[in-house]
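With one protein chain held back, the other chains of the complex are shown just where they sit.
Naming follows writing order (A, B and C), and every chain is counted from residue 1.
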Amino acid sequence: MAKVLMKGNEAIAEAAVRAGCLNYFAYPITPQSEIGEYLARRLPEVGGMFLQAESEIAVVYMLYGAAGCGARAFTSSSSPGISLMSEGISYLVGAQLPAVFVNIMRGGPGLGGILPSQADYLQAVKGAGHGDCRMFVLAPASVQEAADMMADAFALAEKYRNPVMVLGDGLIGQMMEPVSFKAQKAVAMENKSAWATTGMSARDGNTPNLVKSLHLDPALLNQHNLDLKAKYERMAREEMRWEMYNAEGDYQVLLVSFGTMSRVCRTAVDMLKAKGVDVALLRPITLFPFPEEQIAMAAERSCCKAVLSVEMNMGQMVDDVKRSVGRQKPVSWYGKCGGEVPTPEEVAGVVEKTIADMDFT
Amino acid sequence: MAKVLMKGNEAIAEAAVRAGCLNYFAYPITPQSEIGEYLARRLPEVGGMFLQAESEIAVVYMLYGAAGCGARAFTSSSSPGISLMSEGISYLVGAQLPAVFVNIMRGGPGLGGILPSQADYLQAVKGAGHGDCRMFVLAPASVQEAADMMADAFALAEKYRNPVMVLGDGLIGQMMEPVSFKAQKAVAMENKSAWATTGMSARDGNTPNLVKSLHLDPALLNQHNLDLKAKYERMAREEMRWEMYNAEGDYQVLLVSFGTMSRVCRTAVDMLKAKGVDVALLRPITLFPFPEEQIAMAAERSCCKAVLSVEMNMGQMVDDVKRSVGRQKPVSWYGKCGGEVPTPEEVAGVVEKTIADMDFT
Amino acid sequence: MAKVLMKGNEAIAEAAVRAGCLNYFAYPITPQSEIGEYLARRLPEVGGMFLQAESEIAVVYMLYGAAGCGARAFTSSSSPGISLMSEGISYLVGAQLPAVFVNIMRGGPGLGGILPSQADYLQAVKGAGHGDCRMFVLAPASVQEAADMMADAFALAEKYRNPVMVLGDGLIGQMMEPVSFKAQKAVAMENKSAWATTGMSARDGNTPNLVKSLHLDPALLNQHNLDLKAKYERMAREEMRWEMYNAEGDYQVLLVSFGTMSRVCRTAVDMLKAKGVDVALLRPITLFPFPEEQIAMAAERSCCKAVLSVEMNMGQMVDDVKRSVGRQKPVSWYGKCGGEVPTPEEVAGVVEKTIADMDFT
Partner (left out) sequence: MAKVLMKGNEAIAEAAVRAGCLNYFAYPITPQSEIGEYLARRLPEVGGMFLQAESEIAVVYMLYGAAGCGARAFTSSSSPGISLMSEGISYLVGAQLPAVFVNIMRGGPGLGGILPSQADYLQAVKGAGHGDCRMFVLAPASVQEAADMMADAFALAEKYRNPVMVLGDGLIGQMMEPVSFKAQKAVAMENKSAWATTGMSARDGNTPNLVKSLHLDPALLNQHNLDLKAKYERMAREEMRWEMYNAEGDYQVLLVSFGTMSRVCRTAVDMLKAKGVDVALLRPITLFPFPEEQIAMAAERSCCKAVLSVEMNMGQMVDDVKRSVGRQKPVSWYGKCGGEVPTPEEVAGVVEKTIADMDFT
């Protein structure tokens, strides 16, 4: 398909439609309101529906309801709006229901600001809700990738019957890039008759499905959590995504960065290379599951003297990087937040200083 | 003061009153509803007020309102109820307001069950809300400690102007133990005239305080986050709490465990010692800040061959233990969740198996 | 069209579909929940949508939204649910928007009971909302009439751009009667481009419509209310409905009764006639506008010695009957409420006692 120039928010919306999603529930919030504006016009064309709910609490339980009867559905919001969905996300996980969340992060905490940020990493990856609760988290670095991930997100949500989040930021949402959409057909959700409430009645001799997250028997709830744990481990085995840049030869420093921040890092890598300084970049594409072993291996190489996690927040992924690397190599963080985006020059400067500091050691 | 036999939930409630807290806002949820029942009767005796709000969303913004005008206030809930407060917790952090949260955890995810659990560790410690958002988290292991921590919680919340969570579980809440209350006087919140909305009017020539979490200028929001980061680092320097058990001599395995689970581990340590197997226990008392260096030092000792994180969840703190230990020593997890509590015999068995497996290596 | 045997609630639902209404928003409440159950299945067959909102407050503002962009929409509820819509009904009146409400009354006040009642007469006819606020109110006495009125209700709502209520009771909703549906085609709402928000943009040189009930200029708000008053007077001239029974000859007593209660009265009239006692029945079919002059004329006849308003409430319509009749003839009330339905024998007995009492005067 030919490429068209689109805003990230619109590409995300169009990709959801192409993935056969006919149900979008949301409440507007900057910097992602274009998703709703686009779908308000677009969904009726394909027999779908955009429903602006009265609050994000209502949104997440509409997702629960739609998913519970086997309908493909998604929502999008930005940081504070996602917090309001925390309880519902945990219910979706507990009831093993598929649903897709897009979080176009803004600066926090609280109301914060409306400019790009990566400050919801910890919430998305660790604390999406109470209980042993995990979302599958994908972090796009371009408009094209955001669009592609929307299709993947629905497939993953339905394969694992678990919420999936596409975690972008205001840059992804607002910038325009050429994008093409994968041809795909809207297939019915596979095997939904096994778990969804599809209207079967016990009166007809059927065993109706029951969608719930309540398990009062502790042995059953323990087993339920063991099953969920096994599911997350399977995600880690089968779905891990990451990419390396400039890692073929030797490198003094390993950068770890995700999303749009990784594009800045890529430019910084190029700038440093032009100066004769070799630095590699590892970009986690799935944030949960997290490419722990891949980072460990990249950091273990003897050429590598230090690891630098670059983030648009106050240092959230850096703990996962530290856990991956262990204590053999120094791991540090550089970043800004609240809408301030580190420039390639700044990142390159931090790398050069890191190397210089090591020389003194 | 003489000791009295009290349920944990009631001791928490009484301790809050003794700490001079006259405002309690909450919505009932098992297994902590006795806190509200106790305070409904007790607070009016001291001129205070229990207000049962119409939802947990309302609760957290009542805390915001009370704290914003410099009043000492707290709430208590259990897992799903805390999720509903996520947005508000982030607003409290952003506006730098003191407030105390008690979470008597139940099994999750979703509705889960009503029996004890430690499954909100990640949410409490990492993902309490969106944005760069952190709560100070204390984990009591006895009724006496829960009561003592309530007094500390208000003091810490006000010292750092940040939400503080006392993270217990259904065992802490429901069991009865002898407890005494520290004598303390209800002091007015210090320096509140510098930041709280105390009714000053610009008409009187004053500069009224403004309580807000909105910072539209990215440079100011970045600086605001740097200030918060410095505050968290100061907490780590000044407030870190942990305790060691049976760590004076050599030990083959280091157990790491918090809250009531650590009491089971302590018994397991005693059982193993009686058999001639030396095992140490490190109990993090503050979960944020996390005693990373203390765990690192305890694990580094050459006697120590392995580290085992024991939790009533599917393995949440274990990642922080891994990050602390690095890759030199094997770190593993043992636990149950959903109301199943590992017994001392089970923990001892896992330790013995861990040692046996190492012998084969 | 052939007649089918249907429950009143289902006939109301089917009639709405036949009237071209594709939008039904509601929250379930006894004794009318079958309307939603029927439409949940039926509306998708015709490309329509049943949306169960999170509260009646949400429902009424979904109606406002749908009507505001020119879509035919309705809701149904029972007494307490209608109270929750009071504010929104006033907003619909103020913004001059068409919408249809079905109230299948239950006994009150408060939660009351779930059996039939006519206890919302005053609320429907006088106090549907604050401000000078009036609904057009239709009261069916049979399943067939309820079905026919649904079609009329949409037409009236759109002709006058005002909310219309079909005011039934649990008997109408729950009983089964043969019903046929008028053939009618779903026409687009006439002239909606003149007032609805149809997506026109000022950028295209259009004057977009503004839907609102706010008029801060008192002269404009006064004129707005004069326009509404003129509209209500036009309703009274053009849409008044009532029917007489056994009024051809002389009658000693005039019964006034609406809805299912009028059917009981009709039987009582027949029973009395068989005994040689002539009594007439006037049934108001529109409750607003109210057939004041028709009642006045029927009461003025010299044969008529007394007027009796028979209602399933504590006497609500009787004041309108008194106003209509004036003070020349005695007007009294008989009724029961809360689910107790007066029998024909009881009504006949009250009539006979009324006549006997007059003889003594």
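Here is the rule we use: contacts are C-beta pairs under 8 Å (C-beta built on N, C-alpha and C of every residue); 3 or more make two chains touch, one makes a residue touch a chain.
Since we're looking at a predicted model, the values are computed, not measured.
Partner chains of the missing chain, restricted to those shown and counted over the full complex, are B, C.
Contact with the undisplayed chain is limited, among C:174, C:213 or C:332, to C:213. Screening C:36, C:98, C:112 or C:140 for touch with the missing chain picks out C:112.
The chain omitted from view is touched by exactly one of B:54, B:204 or B:248, namely B:54. Against the chain not shown here, subunit B presents residues 47, 49, 51, 54, 58, 61.
Within the complete assembly, residues 57, 79-80, 82-84, 86-87, 90-95, 105, 107-115, 117, 119-120, 122-133, 212-222, 224-226, 228-229, 296, 313-316, 319-320, 322-323, 326-328, 336-340 of subunit C touch the chain that is not shown.
What we mean here is this: only the chains that are shown with their structure count from here on.
For the pair subunit A and subunit B, there is no chain touching both partners. When every chain is represented by the mean of its C-alpha atoms, the one lying closest to the mean of all protein C-alpha atoms is A. Chain centres here are C-alpha means, and the one lying farthest from subunit C is B. With centres defined as mean CA coordinates, subunit C is found 58 Å away from subunit B. Distance between subunit A and subunit C, defined via averaged C-alpha coordinates, is recorded as 52 Å.
Among the residues of subunit C, none is in touch with two or more other chains.
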